[in-house]
Each structure stands twice: as C-alpha cells, then as structure tokens.
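Could you have a look at this structure, given as structure tokens, before my questions?
Note that one protein chain of the assembly has been removed; the remaining protein chains are unaltered in position.
Labels A and B are assigned to the chains in the order they are written; within every chain, residues are numbered from 1.
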Amino acid sequence: MSNDIRQIAHALLSEGKVSSVIGYAEGSLKGRVQTLIAHTAREAEKFIFNENCVNNLAVYLTKSYGLINKDKPAAVFLKPCDIKSVTALIQEHQLRREDVFIIGLSCQGVKNGNVMAGKCMGCSIHNPQYYDAIVGETVEEKEPGISDPFAKVKEIENMTTQERWDFWMEQFDKCIRCYACRQACPLCYCEECIVDKTQPRWIESSSHPIGNLSWHLIRAFHLAGRCTGCGECDRACHQNIPLSLLNMKMGKEIFELYGYRPGMDTEAKPPLTEFKMEDSEEFIR
Amino acid sequence: MTPGMKKYKLKTGYTELVQCLLQKGKNVIAPKYSGRTLLFAKIDNAADAVLPDKYVNTVRSAKEFMFPVTEPIVEFSYGNKDVKVFDPVVEADEKIIVGLRPCDAAAFTVIDDIFNYEYKDEFYFTRRRNAVLITFACETSDEACFCTSVGLSPESPQGSDILFKKNSSGTYIAYTNSEKGEMVIRQAEELFEELTESEEENNSIYEEVSRSMRKPLDTVKIKEWLDKNFESTKWDEYASRCLGCASCAFLCPTCHCFDIVDEVKYEGGLRRKNWDACQFPLFTLHASGHNPRDIQSKRYRQRVMHKFKYYSDRFNKTLCTGCGRCVRSCPVNLDIYQVVSEITMEGVENE
Partner (left out) sequence: MNENFEPKIAAFVCTWCTYTGADLAGTSRLKYEPNVRVLRLPCTGRIDFSLVIKAFENGADGVLISGCHPNDCHYNAGNFHARRRFAIFRKLLEFTGIDPNRVQFSWVSAAEGAKWRDVVNAVTDEIRKLGPFNEYQKLIHDSFPFRHEDSGAEEISEKEQVENVK
C-alpha cells in the first residue's frame, strides 16, 4: 500500500496538480507516525500508511497552516473517518471543495499506542465514500467491533447527578489548560478562541475549578452537532481526560432530537444553525 | 560521587519508606495514579505510591510543586472606601517529594537560575527551600528518554537531596547530597544503616539503561548552528507540522514561562501567575495588535533557541534535561531530539 501512496503523491506533485501533499511518514518512536508535508516529488518517497496512522490530517486544512487558498489544491491522505472532518470544514465554509484533493485510504482500523483506537471500535465505514482519488484495495465492510459505541456515555448517564458531578470534577481537576485538545481538533479553527478573549473575559484562563469546568462545558458545546468523532482531543490530552465522551454525548442527543450526523454531507446545514417548527419543546413552560 | 555525600543502606522497601515518613507526620508527595494518569500527588496511604521500578516517569513533572499551574501573587478586596491589598500566603510547609527521576531533580537546578535572575521569585524559592527531593535512579527508560544527550544520566545526583540506587542484590542505597537529605535519613533512622566499606554498591543496570538510550547530542555544535541560523528555512519545515498545542511546554520540567492575569469575583479578587507557553500566538501578542511571533515557525524556533541557545548564553546551561516528555506527548511526533540532531548533521546549510 505504501508504494501506491508514494506513486500517487509523486504523480500529483511532479505533474504540478497540487501545491503540497499532506501525509504520514515514519515516526521517531515505536508505534508513532509523523506528519509529512511534501512540496516536491522528491519527498514523496517518504510517505507511508500503516496501522499506526491514527492522526487526523484534516487539521492541516484549516486556514492557519497556510496550505489552502493557493492557486492549486492541497492533496491530503485521509482515512474514511478523517474525510468526515473535511466534509464538515467544507460545510462550514472553512474550505472550498476545489482547494483540497482528497486521497481516500481504505482502513481496517488503526492503533493508538498498543491498542486499537477507541474511534475504530465503533467504526462502520472502512472505505472512503467521498474522495478525488482512492488508494489501496477496497476492504471488506464489517460490523463495528463493539455492539454499542455509546456504552460509556450510557454508563455515565446511568449515574446519579451527584456521581456525575463528582466524576467530571475529578477529571477536570487534572486539566492544566494547555488547550492541546483545541489545537488538535480540525473543527476548532476559530482564529480567536473564546477562551483567549479578555475583553470581556468569558472563561477564566487559570487552572482552577471554575475555569476548568467552564472551559470544558464551552468546548463541548461549541462542538455539538459538529464533532465527527475523530478522537484527536482524547489523543492530544496527556492528562487522559475523556473529552470525547462529552462530544459523543452531544452527538447522541443531536441525533436523537434532530436525526443529524455530522460530516456526512457537504450541503447539509449544521443542526444548531437551523430549526424546524415542530422541534421538541417539552422543557419550555 | 560528589564529595560530602554519605551512603546508607535502606533496610526495607520503598513502600515502607513512604509509610515511615507518613507516620512521622511528613507531607509526602509521590507518583500516584489518578485514573490512568500517573501524577505527583499528596500521599495519604503508602500503598498508593507507585513503586519506582514500575514507571519510567510521571506525565507531569514535579515543577508544579515549586511553580504551580496557577498561583495567586496578590490578593485584593474592596473595602468601603478603598481597595485592600494583601500578599498571598505561600504555603511554607515542608514537602518531601519522593520518587523523582534524576532528570526532574536536575531540572530544578536549571530553573533556579532564571527564578533568581534580576529578581528573586520568593514564591518559587519559599517552596524550593521547604522541599526535599528524593530521587530514584532509573532502572528502565523508554524510547523517548534522552538525558544522556544533555549531560545527565539515569543515576545523576544533580539536584537531589537523596539519590537512591539499587545495588546488584536489589537493596536500595541512599546517597545524601545535602543537609536536607541527611535530615530525612535521621528522621527515618530506624530504616537505615551505615554502609560498610565491604558492601557491594555497584549495579550495572544503570549503565545498561544509559546504553539503551538515544545517542548523545553535541550541544556545542547545536548551539553553533543556532547562533548562525536565526533565519533558516528549516524552521518552516519543522513548524509546518506543529499544531501549536504546547503540550511540550506544559509538561516540560524546565519550561517556566507564565502569564499574569487579574481575576475578580464579587468584592475582591486575585492576581494570578499561570503557566503559559511560547507556542501560543497570544503569548507575544502586543496590545497594539502587533505580534512579533505571528507564525508557528517563529514560535517553534523560539522554543528550540531558548532551550539550546538563549539559556546557554545567559546561564551556560541547557534548558533541557532529556526527560522526553515533549517527545512522548506530541500529538504529531515532532521530536525535538530529532530536530536538533538533524540540524547538526552534515549537509544542513548554514544560511
């Protein structure tokens, strides 16, 4: 598969079809891969794809990296799940379709460290659905490895209010406000994050209980109906705060109430930017 | 060994040592699991303290016990007419930090210089004076460790009040390095006995660990390259893949930058000193709107320059102890060791 990857990257760059190719290269540690942004065909030989390619490269398509809005598109290697992030970026007008050349990769699940990544357990799309080119053999679509991807969310839902509060307070207590979760997220593309706003100061930037709770509530809610579940926030959090549980809960509620799944359709309107007359209002007096 | 060091044999294991210190009413901080995350934390029950041969290192370094993630530096409250200002009370209780690694203990000796540069940071030094650092030499390392590259080793005593090493028969030998260290030995004297001349001290395991680590870096050569290459296309190349998440700086035992914010609540508030990092655009954003480090390549350059050039210009020390946390935690595996060894390789142009 690595051969096919190098070939297509080489072809795209040498034919001058793209301005850069974003992909994976060997990492410096066992089980880790590095990002490689190739601008010349010569660099294409370093590209790889293997079970350690857990990173979601869609993050490099946000404006701050300066790889898009060129006269030629940027090509990027994306797993089927990563393509959802690109879909969401196009949907939210952060990226023009013609600015990206999606090279879809068929994927049978990747590893995070020594174990299969959490996002892969509940995965049911193993072949790219939306792409400009595809690399590698089509793999057999298989049922998710776990019966209920929301099992952990439900576990928390079944706790008492006090238990839930205690659970999250213990988790948020570990937060040192490095915002690695935000930086790793392809959909946290705001040029000025609300947490960095100082006039007025919406969220206290200090790592104390109030600041931490507000940050995590706001981060989760700003991703409601948008998060595609790539799990990069979880992976970036060195304190192991289960951030994606909050995102999954938001996704679950959005689906139950409005029947919407993020990252599936570039033309769909995100659920919190539209409404229906008949939306539920059982909680309103 | 450093002159003046004394040696003692620990008659028991690690847990008993922690237990003994707790019984003497000491405030013990040691690596402990919070969920899956190994962190330095206050120990109430000796069994919670993870054995030193069961981990490579903690997720966060111990620097937060001298330089907390957030700490008040001024307190204020509004009276009827005027604002009252108070100095915060810096907790001055004795802390015994057990289970450190040599890289983390050495880190304090590195950042002591900056906290004492032009202005003595009493918040830092009050805690520093009252902390006893008890280090355990590394019996294992992982692929990210590179202390031997920056002049340390899995058994360096630098910065430790007591360094524990196992001899070949598995007994811990304590090497005291300071009066504070001696004091702890005296307080837990029932656990220790003087080491006799004839007793075996050596253990080849530490040398083996050293050998298994990454090859030493040539910090002189690195600095030479950095001296000449403030402007280099290399910076764009490395930083192009950096997410700017600053995990590296937050977990680093020697990164020491902070931000100062005022927070007001009800009829008073606090001026706080919070960890900050040069990888954020906000770090250098001026009030005018100008940002001297407006793009990631300038911010990444700052990180490498500060570690291997600026700090060495000013204090003649490398601002890195090779703990490997930045390498382990980087979500895109941007490896500083790899970066600095690459720039010194033949063929990398000096521009």
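Here is the rule we go by: a contact is a pair of C-beta atoms (placed from the backbone, for glycine too) under 8 Å apart; a residue touches a chain by one contact, two chains touch by 3 or more.
Keep in mind the model is a prediction, meaning the values are calculated, not measured.
Visitor: Of A:M121, A:I134 or A:L272, which residue touches the hidden chain?
Guide: Result: among the candidates, A:L272 touches the missing chain.
Visitor: In the whole complex, not just what's shown, which of A:N114, A:T161 or A:Q199 touches the removed chain?
Guide: Missing-chain contact among the listed residues: A:T161.
Visitor: Check each of A:T40, A:N69, A:Q129 or A:S280 against the chain that is not shown and name the one that touches it.
Guide: Answering carefully, the residue with contact to the hidden chain is A:S280.
Visitor: Which is it among A:R32, A:K174 or A:K249 that touches the chain not included here?
Guide: Answering carefully, the residue with contact to the hidden chain is A:K249.
Visitor: Touching the missing chain, which residues of chain B?
Guide: 72, 75-77, 79, 84-87, 263, 265-270
Visitor: In the complete complex, which positions of chain A touch the hidden chain?
Guide: With respect to the unshown chain, the touching residues of chain A are 156-157, 161-169, 194, 202-204, 206, 208-211, 213-214, 216-218, 220-221, 224-225, 246, 249-250, 253-254, 257-258, 271-273, 275, 277, 279-281, 283-285.
Here, only the chains that are shown with their structure count from here on.
Visitor: Quick one: chain A and chain B, Cα centre-to-centre, how many Å?
Guide: Each chain's C-alpha centroid was found; their separation is 32 Å.
Visitor: How about chain A: which of its residues touch chain B in the complex?
Guide: Touch list, chain A to chain B: 27-30, 32-37, 55, 59-60, 64-65, 170-171, 174, 176-180, 182-184, 196, 201, 204-208, 232, 235-236, 238-240.
Visitor: Note which residues of chain B are touching chain A in the complex, please.
Guide: By the definition above, chain B touches chain A via 34-37, 39, 59-60, 69-70, 143-144, 240-241, 243-247, 249-251, 259, 261, 263, 272, 274-275, 277, 280, 282, 296, 327-329, 331-335, 337-338.
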